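Heads up, one of the protein chains got dropped from this complex, but the rest are sitting where they should.
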Amino acid sequence: MPVILDSAQAPTLSALLGAIPQANALVKGIQAGAVAGGDPVIQGIGALRSASNQEITFIVSSKYQEDLSATRACAVIMSEQISISNAQSIASAGYAGVICEHPYLLYALVAAWFDKARQPVMAPGIHPSAVVAHDASVDPSAHIGPHVVVGNKTRIEANTQIHANCSIGAHCVVGKKTVLYPGVTLYDNVSIGDAGIVHSGAVLGADGFGFAPNPLAGPGAWGKIAQLGGVRIGNDVEIGANTTIDRGALEDTVIGNGVKLDNQIMIAHNCHVGDHTAMAACVGVAGSTQIGARCTIGGAAMLSGHLKIADDVHISGGTAITADISVPGRYTGVLPFATHSEWQRNAAVIGQLSHLRKRLRQLEKK
Amino acid sequence: MPVILDSAQAPTLSALLGAIPQANALVKGIQAGAVAGGDPVIQGIGALRSASNQEITFIVSSKYQEDLSATRACAVIMSEQISISNAQSIASAGYAGVICEHPYLLYALVAAWFDKARQPVMAPGIHPSAVVAHDASVDPSAHIGPHVVVGNKTRIEANTQIHANCSIGAHCVVGKKTVLYPGVTLYDNVSIGDAGIVHSGAVLGADGFGFAPNPLAGPGAWGKIAQLGGVRIGNDVEIGANTTIDRGALEDTVIGNGVKLDNQIMIAHNCHVGDHTAMAACVGVAGSTQIGARCTIGGAAMLSGHLKIADDVHISGGTAITADISVPGRYTGVLPFATHSEWQRNAAVIGQLSHLRKRLRQLEKK
Partner (left out) sequence: MPVILDSAQAPTLSALLGAIPQANALVKGIQAGAVAGGDPVIQGIGALRSASNQEITFIVSSKYQEDLSATRACAVIMSEQISISNAQSIASAGYAGVICEHPYLLYALVAAWFDKARQPVMAPGIHPSAVVAHDASVDPSAHIGPHVVVGNKTRIEANTQIHANCSIGAHCVVGKKTVLYPGVTLYDNVSIGDAGIVHSGAVLGADGFGFAPNPLAGPGAWGKIAQLGGVRIGNDVEIGANTTIDRGALEDTVIGNGVKLDNQIMIAHNCHVGDHTAMAACVGVAGSTQIGARCTIGGAAMLSGHLKIADDVHISGGTAITADISVPGRYTGVLPFATHSEWQRNAAVIGQLSHLRKRLRQLEKK
């Protein structure tokens, strides 16, 4: 229960929903509980189990019905279906039921409203300790924090926030309302669209990993292949902390609109990631791989280089993808864990599988 | 052999042990070697094989006995057992034997003493290039390095060290004697207890990865779920370089006392990590997973979200944990490696296992 507005600042339920433009399209009705009085004052947002009676909460699955009847929250976001199957308990409950389509989305919208309410306003302007190239263009509405560096011919657009200790190279573009949290690095020739969020420690545009064997320099020596491409990132993209996206070798590495990348993801040079694809933390994508739109990739999955992954492919966490996927659907490859001794017994057989199959064949021939 | 004090600064063995408060509880006796003369001057600490004759060293297992008889060190930390089984060689050796309980711990204490002896004293005070909010509270004994940024209402406690280029948000707490190495980022509402160590590039409190499908914004679009919780870290916690710990969605992500996290670990939102649990590098823990106390998690292991892992569970490196673990013990799930061609032969059979089992059943029925 981390966010509580003063009761003076806090909106009533109806005022809260009125302040969220998209709520109108989602909410079908308010079912006032016996105790709630219909339009409670909402001071914060909490989980079903732990919300206080000044808070709004939400329920997204009927498996939490027991928590619903025990909640102390003063308002609960729920689907029509849940409101019907709990009609009796709601009628006598201490909360107002907010009946809506997509309750999880409405929760997201309400949480965003509270987040904005508590966020300090970032003052526009350039902090005196920042070092901005004379030919960079910074919109006067943008916030440039302490110790930020902005390179030549870079363009920082309206209402952008560049937090402390960010380093931005030359010939970059940071679109409108995009936020760079502290310590983000953009190399030269990186562009990111509007309404983006880049978390701390992310590095966009470092050199792709490209080397040619250079026998002229001795046995085993590598010659560096200069990485002449850039990175081009669409609108409404979120990039997690310490994620890295390398610049292309000859052309740009491209991240589509609405892509969501969690922390510590690695996107190698020349990759293309399609619109609205989401990747959980620690995913690695090797060079030149093309991932379609609306894919989801589970944590710590790894994709080899030069692959084509179709739209609407879902890859389970921890899976190594080593070949193209042309058919939408879910793909998995994870070794099941076991107690160590059990694993030892079975793992020993993995190295004999081909031999085992042979023995089976021989038996079948008998 | 990186650390050598001038002989003028260097302590005798007895002075060294006397300067380490816990040594008294561990040391059972000194067995002076024939050559050492009982109380050598100790200028540094080295490994059994490579220590010079101005250095102290240690032996933790009888399998290094051969190295013991060849060591040039002037003092050797060892267990009573090893001292007994090597009594004859020690009597004629060129070193003093430090007989003790927990020789590995005594080595750690001696190493810490030398580390402190060589460390420069960090001057208290705020570097003139640091940018500290007017309503932040910084203890006068704290060291705030160059280009550090400290946000509103943040509290930096006594004897804390915040090294160069760290970015600390608003409403944070950094406890007594805690050290933040260069380039650490704390978002708003992150607290860390006393005697902590946070290594460079660590990011604490970035947004958890939470999105709700938002059909109102088009097919496949994601709506961001604001992350309203914080991060709460106990006392005596070490956090490795480039490790990330995300803030909670509604409540805090919680790291217990004495937890040790290596580099490049990812702890997702809402996780709880129990006291004294240690994780090796590159581990990923997905959202809302609860890990018990005194667990150890091997490098690159991955834990799915919403799991409960009991106390005293030990997970082998590289293992993907995809289900709750309620029984203490060791768990493993790693595919054994082989030469590439051997692997190819056996891997091809993995995709036929269910079919193979069927064929085996049919044979059994005959």
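Letters A and B name the chains as they come in the text, with residue numbers starting at 1 for each one.
Just so we're on the same page, a contact is a pair of C-beta atoms (placed from the backbone, for glycine too) under 8 Å apart; a residue touches a chain by one contact, two chains touch by 3 or more.
Please read all numbers here as calculations on a predicted model, not as lab measurements.
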Absent-chain contact - pick from B:Tyr107, B:Tyr187, B:Trp222 or B:Tyr331: B:Tyr107
Residue, one of A:Lys116, A:Lys224 or A:His306, that touches the chain absent here: A:Lys224
Option from B:Ala32, B:Ile45 or B:Leu204 whose C-beta touches the chain left out: B:Ile45
Chain not shown: contacting residue from A:Gly33, A:Gly46 or A:Gly183: A:Gly183
Residue among B:Ile192, B:Cys282 or B:Val313 that touches the chain left out of view: B:Cys282
Footprint left on chain B by the chain that the document does not show: 1-3, 22, 25-26, 45-47, 50, 102, 104-105, 107-109, 111-112, 114-116, 118, 120, 127, 129, 145-147, 163-165, 181-183, 197, 199-201, 238, 240-242, 258, 260, 262-264, 275-276, 278, 280-282, 293-294, 299-300, 317-318, 334-340, 343-344, 347-348, 350-354, 356-357, 360, 363-364
Chain not shown, touching residues in chain A: 129, 131, 147, 149, 152, 165, 167, 169-170, 183, 185, 187, 189, 201, 203, 206-207, 209-216, 219-230, 242, 244, 246, 248-252, 264, 266, 268, 282, 284, 286, 302, 304, 315-316, 319-322, 329-336, 338, 342, 345-346, 348-350, 352-353, 356, 359-360, 363
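As a working rule, only the chains that are shown with their structure count from here on.
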Mean-CA-position distance for chain B and chain A (Å): 27
